[in-house]
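Missing here: one protein chain of the complex. Every other protein chain is in place.
Order of writing sets the chain letters: A, B and C. Residues in each chain are counted from 1.
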Amino acid sequence: MEEIKNKIYQRLTEAFPEITEHKLDFPYNRLDVKIPKNKVPAILFYLKDEMGFKHLVHITCVDWIEEEKFELIFIVWSPKEKVKVFVRTELDRNNPVMDNIDMIWRQANTYERELREMFGIQFEGLVAPKEFILEDWDDIPPMRRDFDTEAYAKKRFFERPGREDAKDVRQTIAERTGESLPDFAKKYSR
Amino acid sequence: MDILIKILGAVATIIIAFVVGMLYGGLNRKVTARVQNRVGPPFWQNYLDAFKLVSKKTSIHHGVMQHLGPAFLMVSSIGTLLFIPILKGNNWFPNLSFHGDLIFLLYLMVFGSLGLALGAGQTGNPNSAIGVTRGLSQMVGFEIPWVMALVAIMIQYHTTSIADIMHVQEVHGWLMFQKPFAFIAAILAMFGMFRYSPFDIVGAPAELASGPVSEFGGKYLGLMMSSGSIFAFVKLTLYTDLFLGGASNFIELLVKTFLLYMIPVSYGLVSPRYRTEQAVRYFWGWPSFFGLLAILYSVIF
Amino acid sequence: MNTIHITLGILLGGAILTYFANKIAGIVRDIIFISTLLVAAVLFFVKMTPDTIANFNLGDITLTLSLSHFGLLFSIIILGLGVLAGTYSLPYMKGKDNLGFFYMNFLLSIFGMLGIVMANDWVSFFIFWEIMTWSSYLIVVYNGKDTNKIGIKYMLFSALGAYSMLTAIVIAYSQIHSFSIEALMSQFTQLSVSYQIAIPLLFLIGFGVKAAMMPLHVWAPDAYSNAPMSYTSMFSGALSKMGIYGMIIVFVNMINYLPHNTVWREVFAWLGATTAVLATIWAIFQDDAKKLLAYSSVAQLGYIITGVAIGTPLAMIASLFLAVLHGIFKATLFMAVGAVEYRTGTTDMTVVTGLIRKMPWTFLAALISAIALAGIPPIAGFVGKWMLYESLITNGNYILVIAIFFSSTAAFLYVYKLLYNLFLGQEEPEFENVKEAPALMVIPMLILSGFSIFLGFLPGYLFKYIDNALVVMGFPVSEGKWWQMSAIFNGWGNKVSVDLVLYTVITVFVAIAIILFYRWKNSHYVTTKDISLSGEVPKEDENYSFKLDFFKPFERAISPLLKYKIETYYKGFASGMEAFFDFVRRIYNGNAQIYAIYVITFLVILLLFANYIFTV
Partner (left out) sequence: MVNDKNSQKIVDIIQNFARKHSLFVLAYGTGCGAIEIPPTMTSRYDAERFGIRGAATPRQADVLLITGYLTTKTLKRVIRVYEQMQDPKYVIGFGSCTINGGMYWDSYNTIKVLDKYLPVDIYINGCMPRPEAVIEGFIKLQKKIAEGRADGAKQYKENFEWYRANQKKVLGPTTPHIQEYNW
């Protein structure tokens, strides 16, 4: 396995000297490379067409809020070599723009829509309906780490007294105080 | 006075048909439950369901055909009921059984399907229309063996009247044994007529949201349910009259119709579901073969 | 001068006047057109007595016209439908160009049909037949797309029919030296065997074309759907019945006397049944309402042909009843589709949707006629179908009954397709402003559907005329044996009392309506967008009506049959015909000059053989 991974890495570095970081010592069949974002479509094309990585497993994103970066990860899989390659790239967190790659794999379109909605990453030239899962979302994208989901939930949704935090519910029920509800609604909430 | 008695008789027939049909529906549920190793609902469950549906406080409609659909259905059921002899010798609630014959009944029976189809179409729900096209296709399927069986009987005894056919059976014995091929064809067609599994794709709840009736609720659904129960009784009585020699008293009628009713029910319990084209081809396969055999038998003998 | 002269003169004069009145003003043309029809119809029905005889002298040949009871039955269809379709066409045709031409041909085809049913000799029969054919041809190519191809198809088949008919007439004349229809009938048995076979066969080809019998039906769907709907209601309702008229004459007076006539009957009954079955299947898969109705017409004519071919008294009553009734309900359906076309501009069933609330009266007429077509009691279509079945069963045509029954049950499918796609389903914003058709279009439809209901419980009124007609043809009086005022019987003495059916249905219906309308206010109207769809609300521009591949399951079920029948037979037949047309197109090339030369050539040929034909 190690030899195969080394061989793949050799071929990749020969074709793409721009690869900045790599990590080969993951257990099993995983191989990580990092590359500037303008080279991502090229390396994905190369992986798919020249090296037999036919399957796009996933596109995902990590929010490195301390470093002001988004890290995009494209996972591709070669059914012949049984090796996964993680292609990482970094985006500026304040202006997250990425090239659209759904001409390489059609299914990338779905992942890109999800990333656009959940992280606010703009894919240039992505043709897709505006909304993916959320309807009428009016806040910052919810998967970003600076999005405070608890505060949002508190602001947005009603809350049963005694369930303000992650404490044991039975304890809070024991300490429950009165609720401020209209009379008719009291009847239906107990 | 005479006409008053006739009207009272007709009303009594309708009530009996409703009660018995509903009872059979409940027993069907009970039997199904017992086969599935359940307790099941009480046998009077269907009465409660119907009453509850009718007593719903509000209902909606999409237009005039949604009223007319259930009405057509009910007209078809009750009309057919009034034109078949319930008991042998017509000495008990003869109604209008002297004034119609088998071919007339064939056509009156499909009146309801067309009415329901139009009512379902008015709702604008695509599931309804899909269900209707499946139902009508299936109907074209099972009418063929059914008509073949009827034609075989008619040409054997040179009559198209049900009362005459019942009379013939008093002399010659039950047609079930006299004309076994016709009986087989008719019973196989009956599976499609009752729309139990495996021919229940018309209103398949999981994929079509109950098909044609998906926009009908409240009193409309209650009326359809009642009409379906009456219609079930009508079909069973018709089969009894045609093949089982009719019934000379009410108990006999109940026994015979119940036994007949259990045939599609028990067949449905152990069957998966046919797609529409499979169902249609099924009916044009062995059932039609038996139908042709029956005609041949009648022509030769 | 008697009533026949006057009626025909009015129609002919009216036709010509209408054409020239078009040059003056539209309103004058309309008034002349409709008053011609009305005056002719009133005069005909009030003044006409069956023993009137009118002679027209054309040189040496004398054309004799008289009205028998048999012709009277058909002239009821012709003039009744003519008046209603004429009324209907006033608003329907408004704004089209070349209207004088259309109305002239309209009147001329009525003139032709009326002439046919009164003709006493084959020459006048043929002349009027050609007037009818030509006027209908000119209307078929009057507008619409692809008129060249459709027109040539129609013309080719009509020519085939006409010339085979002419050949038969010539042969008959050469043998019996008389053009009189009665003479041929009375001397038919004395002809030699080859003539006894050739003459009816040639006649049946001629009439089969007009009645759209199986191998000769190819022109019908296109021609029916291409003519303006106001004329198609007559084209399908009345004009096709001329073929039936001729067939009845041939079957009753010639084939009855042939030694092996049951073979003839079986063959033609099966041709009719095949027509019915195949045309029904094709009708199910049409997406254009006009085409659907056109195929349905072919199918219904198939029933009638079957009944005529069987030829027992009950079958004859059944097919004549169906013939009249087909005129009534199919005309209504064509008119209703025409009304939809008038308001929405299209009859494509995948486009039009949800018109029931916009055009309720049109829907009512279409519904009643559709029920009549499907043959469901208590509407009159049932009476005809019942008698047809009974006649087939009692006559021993068991498999034929199954075929007819299949076609009749499958008719539910296209009836539902028509009603659902045009009138039911979700409403479309595009048709938001559609209004009910003008009164002059709705009233004829409602009158005709009224007849459908009326004949449903009192068919005796029509049976009386049919009885008289059949007595003329040599059948025994059938009143009391096959029918009473509101009851019908079969050969085994079973009966259906149709009035009781109606009363039962109405009683139950009223009772149910009371139950349904009890606490009326608790039932709310919601739009067709408000449907249970897993909580989704269709957007304004979304329409969820089920339109495409409407009977796909059925299509899959009969796909082996379709493959066998349509792919190999029909396509092969059609392509063979196409190749034939390619050849024929050199003759019928659309150039009037060439046509003139063609006609002249034909006349020259006729004159060359004149000695043989006329003087022997």
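Worth pointing out:
One rule holds for everything that comes next: contacts are C-beta pairs under 8 Å (C-beta built on N, C-alpha and C of every residue); 3 or more make two chains touch, one makes a residue touch a chain.
This is a predicted model, so every value here is computed, not measured.
Of the chains displayed, those contacted by the omitted chain across the entire assembly are A, B, C.
When the omitted chain is restored, the residue from A:K80, A:K130 or A:R156 that touches it is A:R156. When the omitted chain is restored, the residue from C:I16, C:V477, C:V537 or C:A596 that touches it is C:V537. Among B:F18, B:F216 or B:Y261, only B:F216 touches the chain left out of the display. Interface note: of B:I60, B:L254 or B:L293, the residue touching the hidden chain in the full complex is B:I60.
Listed by residue number, the positions of subunit A touching the unshown chain are 133-136, 138-139, 142, 147, 149-150, 152-153, 156-160, 162-163, 166, 169, 182, 184-185, 187-190.
Seen across the whole complex, the unshown chain contacts subunit B at 29, 33, 36-42, 45, 48-49, 51-53, 55-60, 205-206, 208-210, 213-218, 221. The chain not shown here touches subunit C at positions 524, 526, 529-530, 532, 534-537.
Keep in mind that, in the parts below, only the chains that are shown with their structure count from here on.
Because contacts link the chains in a way that matches no line, ring, star or complete pattern, their graph is best described as other.
As a whole-number value, the distance joining the C-alpha centres of subunit A and subunit C reads 69 Å.
Inter-chain spacing, taken between the CA centroids of subunit A and subunit B, is 59 Å. In this assembly, the C-alpha centroid of subunit B lies 36 Å from the C-alpha centroid of subunit C. In subunit A, no residue touches two or more other chains. Within subunit B, contacts with two or more other chains are made by no residue at all. The touching residues of subunit C, counted against subunit B in their complex, run 354, 356-357, 360, 367, 371, 374-377, 382, 385-386, 389-390, 393, 396, 398-399, 401-402, 405-406, 409-410, 412-413, 415-416, 419-420, 424-427, 487, 490, 492-497, 500-501, 504-505, 508-509, 512-513, 515-517, 522-533, 544-546, 550-554, 556-559. By the touch criterion stated above, subunit B contacts subunit C in their complex at residues 57-65, 67, 70-71, 74-75, 78-79, 82-83, 96, 99-101, 103-104, 107-108, 110-111, 113-114, 117-118, 121-126, 129-130, 132-134, 136-137, 139-141, 143-144, 147-148, 151, 154-155, 158-161, 164, 209, 214-215, 218-220, 223, 275-277, 280-281, 284, 295, 299.
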